[in-house]
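Certain chains of the assembly are absent from this excerpt, and the rest are unmoved.
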């Protein structure tokens, strides 16, 4: 039978355009043109939509990948999924994680019964501007999530621990297009603010994942629950959106007994913004050993990577006391930075993937956030 | 014999000028005009030198205290020391901690031999502009620290766990004064930047404490080690400076067997910016019970307050990986906020006193910070 072997390599970046870590992996034969499936990274810069650090990184990484794969730059997106999250305030080390997937021929029954990391990808049908942030997008992302699970060889939603999604947002042009066809759009605010189209797009994508995985029953979903009913959420969806896209892309990470990987993944959620226990629980879920209530120092070398959201809570209360985060002039930066600290204070390292800074989300429970961890199996 | 009983009450503030918590304490008889010795708090606002939140809080608290003590506002500073640290970014709840000290007649030998909280205060001799940030200031703060220890009834530096110091900084006027007398000043930069007079003033004050407590031998001290030789530092000094002051003020917190307090204090330092273990160690030092390597949830109710610095490291490396904190556009806010998260993620509460955001300091070891904790005795 065919079994997939997934690997993940984390390369710190000296500058946004630094591809030396990837080149070293390529030179060492660890990533190959036909095994590289995704590049997921944090890039230094403002984190805003005109974050030139992220844009430059994107250009440089696509150039490198095109050369590595021996194809034109325009073809790269068909082979490798890029998830670059801009902004590394505080203690988030800029880095790129390369994800590889290789198909091995293994004798039937040769697996040890342990669940190991698998990855699957799928594109959604085209999403129209009028669908963005609404049921149309939710359903198309749900469909694509099912397809990506199938590509990963996963059938049980419990085995899914992380779903990264990129969907179209709205632009001046796409709004004009929709309105010329007498359609309405979810918002004219193109920002990621509370009523921004970017926030709606991200959140509808998260609800699409939640629907696919049965975290939220379809019967509870409707246009007007998006960014309204915060009790509906996914515990594994990390989503982003961009105006330039026309369809969604979904990458599913999970564990399967039919995997030949040396890695495994787990996840948990934090219950509020200062909940280090939630981060610890994610490491436990991924199989890391604990000692005296804390990750065993000796075992931390098995930790490959952590993926975490740091969405700012919509409330000004944490455990009964008022905080001013919602009013901080630079709440977006601080919110992201605080997530980086929460994770780093547990993992003892700064090369964590932490995205966020926006306010409120269906990615994770109200006030809390999603944390996933990948660990090398014993 | 006379024994002091020190108490500490933490009041969250709804606005900078909110004195309702203090009034409630007064109404309940917990603070009295002749027992109130210090108000130490975090005020919401920009944290900058023109932070109107802090200025307004200062005005409102002095007004309230003058009425409470039945004295003119101008006399308040003789009776109560104010330490207001502006800026509560992230998860730092604005609050005021009232410190009271009462002298009790206790029978000789009635104490149980346990060390309990004591507090002592002293003013320094006047510090001239040309002494700011230099040996003159170091020596005068060291003298005042000795006097404050004596006031607290402390003789062994090991019993000192927190020394809060306020000293004069430089102003345009005080620089002109010094130069008219043909004296030089440590810097013409009036900011708290790397070469700013404010940073020099704070750091010379910290070295003054270090000298008084024997943390740094006098022989190693000289004008040109200030903000140069980071291996010289105090583990208990938290200092601030203001242009309006003419002499230093020192408040010492420690433990003594001759105290009749129900509280005790401890401290530790973090070894780097993500060192949650250092925060836990401070709680342990103060006497909090731990369970499975973490503060025992049931025992956390005994935790009265935490005082922590969050000085940004001068290096761009944390545990071997690069971070961009030094270059973050809002590093001052983010640096302070991250300290707040590090403490809150351990204490499980947000009403912690966390000041900082400046870069590099003799307050705490290179890259690390000071954490002190006050706990109600069992």
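Note that the chains take the letters A and B in the order they are written out, and that residue 1 is the start of every chain.
Just so we're on the same page, contacts are C-beta pairs under 8 Å (C-beta built on N, C-alpha and C of every residue); 3 or more make two chains touch, one makes a residue touch a chain.
What you see is a predicted model, and the numbers here were worked out from it, not measured in a lab.
The total count of identical chains across the complete complex in this file is 4, with 2 shown in place.
Just so we're on the same page, only the chains that are shown with their structure count from here on.
Per-chain Cα centroids separate subunit A from subunit B by 41 Å.
Across the complex, subunit B meets subunit A through its residues 12, 14, 44, 46, 88-94, 273-276, 291-294, 318-319, 321-325, 327-330, 333-335, 337-338, 341-342, 344-346, 348-351.
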